[in-house]
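Below you'll find the structure I mean.
Missing here is one protein chain; the remaining ones are kept as they sit in the complex.
Presenting subunit A:
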Amino acid sequence: MDDRPLSPRTLGQRLQALYVRVLLRLLPHLISLFRHVSPKIRAEVDYLKPGYAFLLTVRGTNLACVCRRTESGAFKRVPPARLARDVEPGSGLPSTDASAVTVDYVIAFRSLAFAFACFSGGETLKEALAERAFSTRGPNDTGVALTYMFTALLRMFFGWRGAYRAAKRVARG
């Protein structure tokens, strides 16, 4: 597959890319902050071991963010220069460079449109999963924990939107 970044073509796409870029920058701070507010987010953060790192990326763009859990349960953004180069992200293999950060789990959105829909509350993470809007690599259990965590986080912001209200109705029956 050709993963070369494509330049957004329309103004709308450029705005979407900017929005997702800002959100990815804020992501570690949002998790770190809202784990104090939401027991659900805290429970999932606790499930992930210190040092656990995940990569969120959007195919066809240069949008990506690696976040790593600290001992205290906060998340920090990992600069690209610190990432291990000798192992594939999500493979679970150790790097020969002890100081490099290896990525435990990868969530790769298949396009900017899918990522934007999800990050703007246009559709829930479950809906995105249902239509295979992203692929994953890494241990399933931590992928499930991340999904629960992101769902709780996104619901805090977009609970008012139709997609989340409909999901709540399903959950309640």
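Following the convention adopted for this analysis, contacts are C-beta pairs under 8 Å (C-beta built on N, C-alpha and C of every residue); 3 or more make two chains touch, one makes a residue touch a chain; residues count from 1.
In the analysis below, contacts and distances are computed from a predicted model.
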Among "ABC transmembrane type-1 domain-containing protein", "Putative stage IV sporulation protein YqfD", "ABC transporter domain-containing protein" or "Alcohol dehydrogenase", UniProt-listed name of the chain not shown: "Alcohol dehydrogenase"
Residue of A:Ser38, A:Ser95, A:Ser120 or A:Thr147 in touch with the missing chain, whole complex considered: A:Thr147
Chain not shown, touching residues in subunit A: 1, 47, 88, 90-93, 106, 126-127, 129-133, 135-145, 147-148, 151, 170-173
